[in-house]
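Of the protein chains in this complex, one is absent; all others appear in place.
What follows is subunit A.
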Amino acid sequence: MNHRCPVRALSRALSRALATAATSQAPTPSTFPLKNVTKSNFEPALESLREHVRAADYVAIDLEMTGVTSAPWRESFEFDRYDVRYLKVKDSAEKFAVVQFGVCPFRWDHQELRFIAHPHNFYIFPRQELSFDDPAAYDFLCQTASVDFLAKYQFDFNMCIREGISYLSRERENELLRRLEESSRFRHKHKEFRDVPLIRMADVLFSERIKSRMKEWHEKLLHDRNCELQFNESTNDSKQQLQTTFYRTRPALALSGFTPHQLRLIRQVTRNHFEDIVYVCVNVQKSCVQPLLVYTDCNTDKDLLLKEVEDENRRGEELKIHSAVGFRHVIDLLSSEQKLIVGHNCFLDVAHIYRKFFGQLPFAAEEFVSSANKHLPYIIDTKVLLNSSDILKYWMRKSKTSLSSAFARLCPEIALGYVSTDLASKACVKVEVQVDDVRASSWNAGAKHEAGYDAFMTGCVFAQTCSHLGIKFHPRSSSEILARDEMLEKYVNRLFLSWNNLDIINLSTGRVTGNSVGSTYCKNQYSKILFENIVLIWGFPHKLRAREIKECISKVFGLTSVTSVYALDKTTVFVQFKEAQLVSDFLVLKETLERNDDPISVLNPLWSLLEGGNTCAADYETYKEICSSPVSKAYFSDQARAVGIKWKTRLLNSKVPGQEGIRKQGASNLSLENAADSVLDKTNMKSNKSASDDMNRRRFSCGEILDSLCAHEVERVRTY
């Protein structure tokens, strides 16, 4: 939530602090702590949450993450097409961890005409619970600024790491179960054992001793079936290493205190000398493996035993995997109850939920949207809602649509504990918060920015907005749900595609629309961005700024050729041309100038852009390709290199789609040479007639040109 944009969140905190200060005489809201849930109280908390969610009309959520963007250029920009925006959200959800998850079910109490809210603040941490899982899957990234932001609000990192609830996604769980299956099949396939050669004297002696002990035990078993107690006594002297027990009604010897090497020898002795004794390892308790020597009556019994042991061990492992599901139970609950989920600017949250609890994020936004919709069918974004109606917008006036300012403005009664005389707040929806047994109608959980409190605020804002939109709350029958309310329906599953942009994606259809639903007022009406008109340039001399780049391109292609230049970071710019043709003209010219690298090229106005020899250029699709890479370098130019781009110019005709294309060298296209020359001619005609142009025709030698240039330019201060 807030740390998505630290500055905004800070202002939110400030505004809240100011608001509190302003009304210091007014009744202060009740302050009692949030319900924090960690692994120690997870089970009971989950049970009570289950009931609250079942009874709820909607559930508000909020997430705290360890970061938002893995590199500055991965932040959200105006020049990002919706599929690129999705790739950036995807990258964020894949790299960063969720450390806190706020869940707050809201239930409409018809008698008292108010909502009852039950905020829960879950600490979660991607702890590896299963030793046989891949540890790399639990690595996560921290964005220094976000962690610092959390620290500013006294986020308890120790609590999170020590006590945080772990989780396992559905995909991971299935994968682990499948692997379990595979490994048991593998064991069947490679059943033969090779004997350990008995070289060391100690091994020989040990094997003999074990053999005689087993023989003794075996004989006693056969001759006197009631000898166990007696035998037990006789083994007590050897540090209890062998102890008679029963395994599934069969007599058995429990082995303890042996080294793995000794166990291997015991196993070998058993295999080679005792037909009716089987060496097995069984799971006892949670993680202990107990080796046993079990007596079997016959071969069929032996097979039966082996199967039993294997099944039991399998069940034990499966149980371990199931118990590692952890916090995902909460998400499974939300998903199976099909409740309306309410979040504030929550597209990234949804991506995180999908990645952490369901599975890998697909590459295409449409695909993501349709499968997310299957798991969580009703999601509503309060930010979309706040931007949707002109009345609400007017009423919010200039205050930002950040969560805390919306909360302070829409629900002063809850936030500050007083009834405002504000005209609009007359229709205030009452919300009562309940934490364990404490109830209050206004609540401040302390100065902290905790996911649980933010979820509560989101839910309150939602209730208030609904009431402004004229949505009536009434007890609903089981078949009727709030999400299907005809007033609300047009807002359901409309989410802002990224955290600072107004493109809205519809989770039900996958369509992206420009701006708000149902609003006639659009404050951000930019001229439409045509992505096919865009060239991406990186690695240019770092003195150049956007305006200078625009100037130097305009000199070549005409004053109106460049619509806009936008800096992605200090190494990279987007240049939008007037028409798509200019994109390929530009790329061809650049390639030609660099290939020739002669005095004439140097005199081309475009050369100042190419100076240094590291300037690369490509079309918009390359940008998307680079965004889809899992690598994240700090600067875009480094990223391009890390992704494997070795060429300097990608001409449009030699485009190789997909990941493959990035790794391959962009071969320069011979057929384009003629075109390149003609462009060069054109630009020479266009460019200002200068002394150098004349010399060009007279074919002066390089040295002559230089000399005359120096003579001409001595008094000039600026280079070029």
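Assume contacts are C-beta pairs under 8 Å (C-beta built on N, C-alpha and C of every residue); 3 or more make two chains touch, one makes a residue touch a chain; residues count from 1.
Keep this in mind: contacts and distances are computed from a predicted model.
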Listed names "Symplekin/Pta1 N-terminal domain-containing protein", "Origin of replication complex subunit 4", "Poly(A)-specific ribonuclease PARN-like" or "Cell cycle checkpoint protein RAD17", with the criterion being the UniProt name of the chain not displayed: "Poly(A)-specific ribonuclease PARN-like"
Residue of A:Thr144, A:Thr259 or A:Thr560 in touch with the missing chain, whole complex considered: A:Thr144
Contact footprint on subunit A, counting only the chain that is left out: 66-67, 70-72, 97, 125-128, 134-136, 138-145, 147-148, 150-151, 154, 156-158, 161-162, 182-183, 186, 190, 194, 541-545, 570, 598-599, 602, 607-608, 611-612, 632, 634, 642, 660, 663-664, 702, 706, 709-710, 713-719
